[in-house]
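A single protein chain has been omitted; all remaining protein chains appear in their positions.
Every chain is named by a letter (A, B and C) in the order it is written, and numbering of its residues begins at 1.
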Amino acid sequence: MKNRAPLSLHIPEPKHRPGDRPDFSDIKVPKAGEMRRPDINVAAKDTLDLAYSLIRVLGEDNEVHGPWAPMLDLELMKRGLRNMMTTRIYDDRMYRAQRQGKTSFYMKCTGEEAIAVAQAAALDAEDMCFPTYRQQGLLIARGYPMVDMMCQVYSNERDPLKGRQLPIMYSSKKHGFFSIAGNLAMHFAQAVGWAMASAYKNDDRIVSTWIGDGSTAEGDFHTALVFAAVYRAPVILNIVNNQWAISSYQGIAGGEESTFAARGVGHGIPSLRVDGNDFLAVYAVTKWAADRARANLGPTVIEHFTYRAEGHSTSDDPSRYRPADEAKAWPLGDPIDRLKKHLIALGKWSDAEHTALEKEIDEQIRAAQKEAESHGTLGSGKLPSVKTMFEDVYKEMPWHIRRQRQEMGV
Amino acid sequence: MKNRAPLSLHIPEPKHRPGDRPDFSDIKVPKAGEMRRPDINVAAKDTLDLAYSLIRVLGEDNEVHGPWAPMLDLELMKRGLRNMMTTRIYDDRMYRAQRQGKTSFYMKCTGEEAIAVAQAAALDAEDMCFPTYRQQGLLIARGYPMVDMMCQVYSNERDPLKGRQLPIMYSSKKHGFFSIAGNLAMHFAQAVGWAMASAYKNDDRIVSTWIGDGSTAEGDFHTALVFAAVYRAPVILNIVNNQWAISSYQGIAGGEESTFAARGVGHGIPSLRVDGNDFLAVYAVTKWAADRARANLGPTVIEHFTYRAEGHSTSDDPSRYRPADEAKAWPLGDPIDRLKKHLIALGKWSDAEHTALEKEIDEQIRAAQKEAESHGTLGSGKLPSVKTMFEDVYKEMPWHIRRQRQEMGV
Amino acid sequence: MATMNMIQALNSAMDAMLTKNADVLIFGEDVGYFGGVFRATDGLQKKHGRQRCFDSPIGEAGIVATAIGMAAYGLKPVIEIQFADYIYPAYDQIVSAAARLRYRSAGDFTCPLTLRSPYGGGIFGGQTHSQSPEALFTHVCGIKTVIPSNPYDAKGLLISAIEDADPVMFFEPKRIYNGPFDGHHDKPVQPWSKHPLSDVPDGYYTVPLGKAGIAREGNDLTVLAYGTMVHVALAAAQETGIDAEIVDLRTLIPVDIETITQSIEKTGRCVIVHEATRTSGFGAELTALVQENCFYHLEAPIERVTGWDTPYPHAFEWQYFPGPDRVADAMRRAMEA
Partner (left out) sequence: MATMNMIQALNSAMDAMLTKNADVLIFGEDVGYFGGVFRATDGLQKKHGRQRCFDSPIGEAGIVATAIGMAAYGLKPVIEIQFADYIYPAYDQIVSAAARLRYRSAGDFTCPLTLRSPYGGGIFGGQTHSQSPEALFTHVCGIKTVIPSNPYDAKGLLISAIEDADPVMFFEPKRIYNGPFDGHHDKPVQPWSKHPLSDVPDGYYTVPLGKAGIAREGNDLTVLAYGTMVHVALAAAQETGIDAEIVDLRTLIPVDIETITQSIEKTGRCVIVHEATRTSGFGAELTALVQENCFYHLEAPIERVTGWDTPYPHAFEWQYFPGPDRVADAMRRAMEA
């Protein structure tokens, strides 16, 4: 060895652990309206500032600001508010159902509702979505029957997926919602293939897909960016940076050194970073990206900067690895609260109306739950026929699976 | 469907195909010396200009220019010239040997010699290399016995790899040269692991690894960047952009939309793009990156912009997919020729000396070849013992492999 | 009718399907303008257009992933993985997505893609251009695995694979692309043109998946083989003079259990041949099936003749390859037992 300073291994570590006081003052939050809005045919490299900053529309004053303000009509915003609230209350009910032993598992998207709901509003109903497990808001916004959602969560006799999938792994082609897989990141690259197919067929449907900050470390994330860039696929590549991947903070995925949006720029894909808790900003950037895709300008990367306000899933206990009150310290607020306040500021909404709506949704969900539970809950014995277990492995059942079914005696 | 313009699928296509006149005028070649040289602790995002341009030192006037000029001593340059020439002549002889039926396969690095040879000069002898199949120059520069290289190519009785590997898949731990695999990109991520190990052990050896433009599309390329960035691994991540991946031009790997160096910036890794045919520039950027690694500043991405002057391998016929004279039109010249002219311009070299050196090397290689061939060529029957075929699957031979060896009767 | 080698037959199958169905498209590394490193897609881009047959980035995971997305959309992608040795980066996409999509979505989404890949040794490709990974797919429910042994079957099976509603792994024994190699590497190479199964119809026809062929009828012993090994087994039968029935499986999953059991009930003896490494190879499953289905007919232990449990070594190509002598030995052992 030469006479040199020894090397040392760097292991990223979040600023705060249980017992510490959470402090997000290192996060630079630009003022709403501050970021420019380039033309949709901008070169990737000319979006670098947008990939490192944060596009925000809704200010602390609850008013809209700057060139990204989408100027939405009231109905759309109210629908968005309702869909976000529905998502949150649905999550709460299902979480509780799991705790009551009615199913094995559940995952909430608390604090991240704007991402799915505002995007559903900005996309066409026919556009295709390749989501992760935290975009249940898409199904709600697109009017998928909530009873069916619940039956999936319960793996009961009415479960559209015949009891085959873990709770929350919904699938509905009719609602442009791709079958969720437990395997992270895989779908991100598949979405690009779907978009290529749409372009190949001279169709006009575009694709949107989502991935978590942690999952961007998978090879398939890269694959998606490479193929999307090469074939200029009409796809929106959303990264939901909610700061955590189970117990690992985003620095373990490379967030210490760069933003996730910046990855897109390197691939020659125009890339934006947006306040993911700002319904209007999420809507605006999605619309911009959709316009690009529809104009055959190819993919856009969007990083949604947000915070996972609850545990990873019902199997998780976040107080083991982060300060219990970290969610409260999050500087970008809550998406429902912010949109609500904006509507109030516009003079079009009130606390009373809000409470009434909350109650209405709650009752609606309770009714749905009652109906869903009439078809059984996990372990209740009300299941699809056991025979179905052997179906759909292939279109036609081959002899060896048929024999196994016989062996089982069904 | 809405009344919208139909989507269409973009398939990248190189500008020229067989029969066309090659024309590289779209490649912007900055003047030598034009690019700035930042401090080694520069932030990734502040290298963006360097990732999109081209660092060049040797000008058309055969003189050095600008802040990247490494100010090398004459001996080092002469050794570099010799090593590059040796690599080229070695390639020619082995290519011919394959054509004569003495082995199954061969791959040249013609036109790309500076990349391995200048880097070997800029690294310490103890630093570890994870190369692809086009960095044979490393072994030559590090003094690996040429006879052993040839015996590997011939899979003969003296082959250090016992006839197990395809020709050119050398391995030499002693020379800091990681065992080459046929599988593209895998090693790029492994190199990061080696670098992490070196840092973990407070060692002072750093790592350099190479990958082709085409291979950057693999997930393992991404993996390498993510892990290197997260753990600030002391590794130099070289991308050899020689414009082609067998028959696919670099646009099929995403080169139409961005540079390959730009990918590094997105990951928070300082990234440089260099004239890969400029020995001095390659040396300079490597040194800069090595200094960063040694100072615990972490990884650097370097894109070497070069041209694969010959076929992909002996199995390839490039005239089927690109203009036959494309290599001649390459605007960045030939690395050997450029260094030679620089030395002549310095008054330290001459055409006569060059020709004499060429002859000396040629004779040396012929002698080595004669010796290597005395140990056999592929198919000559002079092989390691067949027994060895069953060894090294595991450290200790398990019963089932022992039985198979017996079954074979050896 | 034309005389075709395997490559021409495969090319003709893809040509026929590109012509017949606008939803068929082909992509993979070097398959576009160049026509593939083995020339299987030669001329298809020129004839059918750049969108129908094009180059992909070097990313096997991406090739399969995008094909899955396309298949879910409703297209019929036919993708090439340049060598079977390079399938592994795509293994997750194949196993966790392609194979599962129909099941996990209860038929809501399906994945009718065809993955073609040259496999096997015999061309001095060394350990990364010679592998036979078929068993790694036969263990995965939800995908089919097909391996042809001659031009006629190659075309007919490939068309069936493309038309199949589920993902199909289509492995092409590269050693017999140009001629029916029987393992006698020191003898002159025979071209396909001398073989009756090189008579291939020009247009569309199918050979059904899931049905084995009988490459040679016989009464004394059954050989189960596929791909190149069918020809090796034929040579061994001829050289030993043993009246072997040689079953050419053609499809590994779902395997044609009827043909297998019928043959073994007749002969009572069984030799299984494949080039892949032995342990947990498809020969293990065949052994299990034969002993489960024909236990009381078996007069001798089932023999496996396979590649050794080592990587495929470059210089020891012929010591590794399970050639006619090794097959003949096993046949004799099975007869003598």
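Note that in this section contacts are C-beta pairs under 8 Å (C-beta built on N, C-alpha and C of every residue); 3 or more make two chains touch, one makes a residue touch a chain.
Computed from a prediction, not measured in an experiment: that's the story for all the values here.
Trainee: For the chain left off this view, which of B:Thr47, B:Ser172, B:Thr286 or B:Gln369 is in contact with it?
Mentor: B:Ser172
Trainee: Which is it among A:Ala217, A:Val230, A:Leu339 or A:Ala368 that touches the chain not included here?
Mentor: Spelled out, the listed residue whose C-beta touches the missing chain is A:Ala217.
Trainee: Among the options A:Gly33, A:Gly163, A:Gly176 or A:Pro234, which residue touches the chain absent from this view?
Mentor: Considering all chains, including the one not shown, the answer is A:Gly163.
Trainee: Please give every residue of chain B in contact with the chain that is not shown.
Mentor: Contacting residues on chain B, toward the hidden partner: 128, 130, 160-162, 164-165, 169, 171-173, 178-179, 181, 183, 186-187, 189-198, 200-201, 219-220, 223-224, 226-227, 230, 392-396, 398-401.
Trainee: What residues on chain A make contact with the chain left out of this view?
Mentor: 9, 11, 13, 17, 104-105, 155-156, 159, 162-167, 169, 181-185, 214-215, 217-220, 245-248, 252-254, 315, 320-321, 378, 383-384, 386, 389-390, 393, 400-401, 404, 408
Trainee: Residues on chain C that touch the omitted chain in the whole complex?
Mentor: So the residues of chain C touching the unseen chain are 85, 88-89, 91-92, 95-96, 100, 103-104, 127-128, 135-136, 138-142, 253, 276-277, 279-285, 287-288, 291-292, 295, 300-302, 304, 309-311.
Just so it is clear, only the chains that are shown with their structure count from here on.
Trainee: Centre to centre, using CA atoms, which chain is the farthest one from chain B?
Mentor: Using the mean of the C-alpha atoms as each chain's centre, the farthest one from chain B is A.
Trainee: On a C-alpha centroid basis, what's the spacing between chain A and chain B, in Å?
Mentor: Each chain's C-alpha centroid was found; their separation is 41 Å.
Trainee: Of all residues in chain C, which are in touch with two or more distinct other chains?
Mentor: Each of 51, 56-57, 59, 61-62, 89 in chain C touches at least two other chains.
Trainee: Scan chain B for residues touching two or more other chains and write them down.
Mentor: 9, 11, 217-220, 252-254
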